[in-house]
Structure formats: C-alpha cells, structure tokens
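Heads up, one of the protein chains got dropped from this complex, but the rest are sitting where they should.
And then subunit A:
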Amino acid sequence: MSALTRWSLVGATWLIILIVLILPPLLVLSEALRDGLLTALQTLADPDALSAIQLTVEMTILSVAINTVFGVLAAWTISKYRFPFRGVLVALIEIPISVSPVVAGLVWLLLFGSQGWWGAALDRYNIHIAFASPGILLATLFVTFPYVARTVLPLMEQQGRDAEDAAMLLGASFWQILWRVTLPDARWALLSGVLLTTARAMGEFGAVSVVSGHIPGMTETMPLHIETLYNGYQSVAAFTMAALLALMAMLTVGFRAMFENRARRMAKAGGMEA
C-alpha cells in the first residue's frame, strides 16, 4: 500500500470520527454554555432536574449491581458446564442487544400495567411497577443484561476449569473458589463489563420511556427529562443536562478503555501459560 493511500485512509477515518462522534457532544456542550456557565449550572438546580439525576444514579447503581451478579452467574454456568441447549442460552443472552428497547418496555407494561396481566392484582396490594421506579429498573435490567455476561464469558471460556479444579483439590469451597480464583482472575474483564453496563444504564431511553409514564419529578430519568425540557423549548436546560449525561458516559467509557488494555495484557499472559 502506498503512503498516499495509507494517509488518506487514516485521514478519512479521523474525519468520520470527528463528524459523527466528536462533533455532537461538542455542539451539545456549546449549546449548554450559550448563556454562560452559571446559567447552565442553575438549570441543574431545578427540583425536577435534581430528581431526574437522582433517579438515574439510583437506577444505574441498582441495575449494575444486579446485572453484575446475574452476568457473572450466567457466564460462569455457560463457560464451566456442558449442558443441553447451552448454545441457545448464549444466543438468548444477546436478545436485549437485538430487540428494540421499546418492545422490552411494552412487555413490562403488558405484564404490570394497570391493563396488564398482573397489574390489577398487584394494584390491590398497593404494589406499583409500571409508571414507577420498579418498572424503570426492570426495563433497565433487561436492556443492560448482556454486557457483563458477554465481556466475562470469553475470558472464563479461556480460563477453562483447571485452576478451579486445582483450587478444589487444595480444599477450597465453592465460594472460596469464586472469590479467590475465578473472579480475581477475571477482574479486568468484569470491570470492563460493569462500566459498559453503567454507561448503557445511564443512557437508556426507549424502554424506560414506555414504562415510566414520563412523570416529571417522579419517574423521569435524565434522558427522559432532557426530552421533556427540549420539547418545552428550555434548550439551555436540555443541553446542560445532555452535556452532563454525555460527560458521565464518556468518563465511564474512558475508564473502560484503560482497563480493557490491562485485560488484554492479562489474556495474553494467560495464553503464554497454556
């Protein structure tokens, strides 16, 4: 390949990344700061805005915690055991990536909405899932389920069973094996999966939009609140919130890139050992 071709390819790649990936957040930031930093920050002090930030943080922490446990469990089961329809299970884990989040939201509504299968019965016991935080959590859980499982799975496959067998023969219990051998060995991949889940959970719009009912100050997460603000022509507030959300997500992704490198080095060292 000639130098000219190489440089034009590199240039084109950078240009596309600049236009598609870097320009939008920058524009969002500049829109947010149109009336100055102070005005922008003041919009965040609005009670509905604060409520949205709080709800997003809560939902993110909960869904990351729950999906980390489920993800590790799923990856561990799939990688360490051979059982019928194992391949089907692997494919099922990826459903949330391929199915539109709106569909997922609708499913939860169908189950728990007041017109839904179980909604009326649960209402009688004063349990509210649709148009309330539990519904938002369920929707977020569904959408973010694959990430921990899918990042940890390849590493666990590559680990094999030998180290765990060795630990077992040395007298370790199931939990000791998990905490001292399996998870520490998979820690960089796990961290990477957790951060990916975090970024995804914070930004989820479609599924949450359907189940939450869009009640400002109550069931609006940051992405939903941004939409409400924008539709209400409060563009500085909308872009400030958007900038904050983008910043949180980019920080997460930045961390992830850092750990990803380590994970790859670990995997390489492991390959040498085999």
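As a working rule, contacts are C-beta pairs under 8 Å (C-beta built on N, C-alpha and C of every residue); 3 or more make two chains touch, one makes a residue touch a chain; residues count from 1.
Just so we're on the same page, contacts and distances are computed from a predicted model.
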Candidate names "ANTAR domain-containing protein", "Protein TolA", "ATP-binding cassette domain-containing protein" or "Transketolase"; UniProt protein name, chain not shown: "ATP-binding cassette domain-containing protein"
Absent-chain contact - pick from A:A3, A:V20 or A:L169: A:L169
Residue among A:P154, A:P184 or A:G232 that touches the chain left out of view: A:P184
Touch list for subunit A against the chain that is not drawn: 162-163, 165-173, 176, 180-181, 184-185, 187, 266, 269-270, 272-274
